[in-house]
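Subset of chains shown; positions unchanged.
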Amino acid sequence: MRTITVDEAMTEALAEEMRRDARVVTFGEGVATKGYKLVQEFGAKRVRNTPLAEGIIAGTAAGAAATGLRPVIDLLFAPFLTFAMDELVNSAGKLRFLSGGQFSFPMVTISRTGAGWGVGAQHNHNLEAWFVHAPGLKVVMPSTAADFKGLLKAAIRDENPVMFFADIALLFAPGEVPDGDDHIVPLGEAALRREGSHATLISYGKTVNVCLEAAEALNVAGITTDVLDLRTLKPLDEASILASVKKTGRAVIVHEAGGPCAVGAEISAILAEKAFSSLKAPVLRLTGPDAPAASSFPLEQAYVPNAERVIAAVRGIV
Amino acid sequence: MTTFDNAVETAADAKAVNTAVNTNAVQALEAMLLIRTFELKSAELRAKNMSPNMCTSVGQEASAVGVVRALGPNDLILTNHRSAGHLLARGADPGRIFAEIMGKATGYCKGKSGSLHISVKELGVILTSTIVGGELSLAPGVAMSIDVLGGDAIVTVFFGDGAATEGIFHEALNLAAVWNLPVLFVCENNQWQAYVRRNETMLVDHVSEWAKPYGVPAKTVDGNDVLAVSAAAEEAVAYVRANRKPYFLETYTYRLRGHMEPDDQAYVNPEELAHWKGRDPIPALEARLVDEGVVTAGQLDEIKERVRLKVEEAAAFAIESPYPSFAEMTTDVYA
């Protein structure tokens, strides 16, 4: 185990996979500038800067993926994905099906998301739910350095298009990461970060830490909680979600993304259908407001659900 | 062959060349007739409610045939919603195309695609995109695969004048130019974008004017003359193959039927339509080949009959084919 940042963990994952598989290529705005070490090791054909044009970056990834490469593209900030929705959703997501399985689209699209830099709603907008709603895509959003590494490696090896969201507040957060180049975290498995019996806190990204903080405080008061880190948002680890909530009977879902039609809605709906008889209390969602994120630092910070809100929510239902 | 050999053209050579040219012309004619016959049958099936809405390329066959015949067997193709011509010219089985259009299990994509997204991996047809511009967005990536993995194949992407007004046109051209990707861009400028006249959407008459500033060689050819298209396409393909750089070929043509079957073309100026019907690429070539004695009227009839039979058989195959099972609704979504 070593302690490295999330950013370093991602770079390691990419370099290891490029070393392992000559079909892995990476490109995007500034990818070769930032990744000049990758250029040195893997050459300018496999590590490229691009023109400033998200649509063609994503489209090129899809075209390359269909014909033998395994592209990893960096589209910088989640709101910039809006320029690549056709390529990601209509092409990468649908063309395997529409071709009757003739073509596959093994590609990873990285973007950064969430509060932390005070740069406002055109940089800070949590859009992961859109891709959960779109068929044919997988969606990942880790919370620890080890998972960033292991999930990115798994995403690169996956035969399907994977949207990889990096919460910017975590980018420079240090964390323990296993040694060696075989640390893989399979897609589709949630992690139970803490065990308890009175309620389940379900989250992903930076608010996992908010939940852990709340859980700690609640524990002191004699209330114990499961804390489930989803890690992969599509496919959702429904089994782990149901197992925990069937045990505790209570759930609070926490994420920064605005509420309507978000991941929290999906989980709540799964519970209302499949864990109904186990539920002892309303299923609560704590989310960012359904409003663009302000740049102003205090407002940006307040946008994100915090431990106090989580504690109050849990107290309200136990 | 040395340069010296090249310079001497004997009578035998000339004759051989002529025979080759003639064979090519006759084959091209048959290929165009196959497309025309196929698409008219398609429209007929639609009119009889035996098939859903679909787009024909009637009037544009010379473009499809001239370009596709210039490609090598390993070259890759992406195309748009008006793709039956490209598929047939590439040698696709008309029965499986009909079946796909009708949503039958024997279609190239198991009936999931319908007419609008057909791909045929074994023929190197990566994509029919019904998102206008989708073919342009994927083409550079397909060429990137060749660039990274090796080989001398090139990528041809067919798109319309309408696609040229989408932003992705700019992005695709520019990326191909900057990255030196082996892409042959073929813009089929048919004067229409669904129900909008092309000249309402751009101030240029030739889309090739837009390609030049990217540093991409660009040429416009009479898209209703299959021999002219052939010649231009051969030059273009040779350029892309040798230089590993993009080239832009515009085939200037006309969409003789409506945008999507059925379509009464009420919005089309009848004089303009009549003018272009007079420039139909097929009768023109037929007349020329008969005139020049390359084929006789009788041989022409034989070709037509062969094509007709092929299309009828294909339609019958498709009509008899089963629909996919309901289980196919959720297969092939993930690998």
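Every chain is named by a letter (A and B) in the order it is written, and numbering of its residues begins at 1.
Following the convention adopted for this analysis, contacts are C-beta pairs under 8 Å (C-beta built on N, C-alpha and C of every residue); 3 or more make two chains touch, one makes a residue touch a chain.
The structure displayed is predicted, hence computed values, not measured ones.
A single copy of each protein chain is placed in view; the full complex in the file contains them as A x2, B x2.
Note that only the chains that are shown with their structure count from here on.
Centroids built from CA atoms put chain B at 42 Å from chain A. Listed in rising order, the residues of chain B touching chain A in the complex are 76, 78, 107-113, 117, 119-121, 126-127, 129, 131, 133-134, 136-149, 167-168, 170-172, 174-175, 178-179, 331-335. Residue ranges on chain A touching chain B, taken from their complex, read 23, 25, 45-46, 48, 50-51, 53, 55-56, 58-69, 71, 86-87, 90-91, 95-104, 106, 135-136, 138, 159-160.
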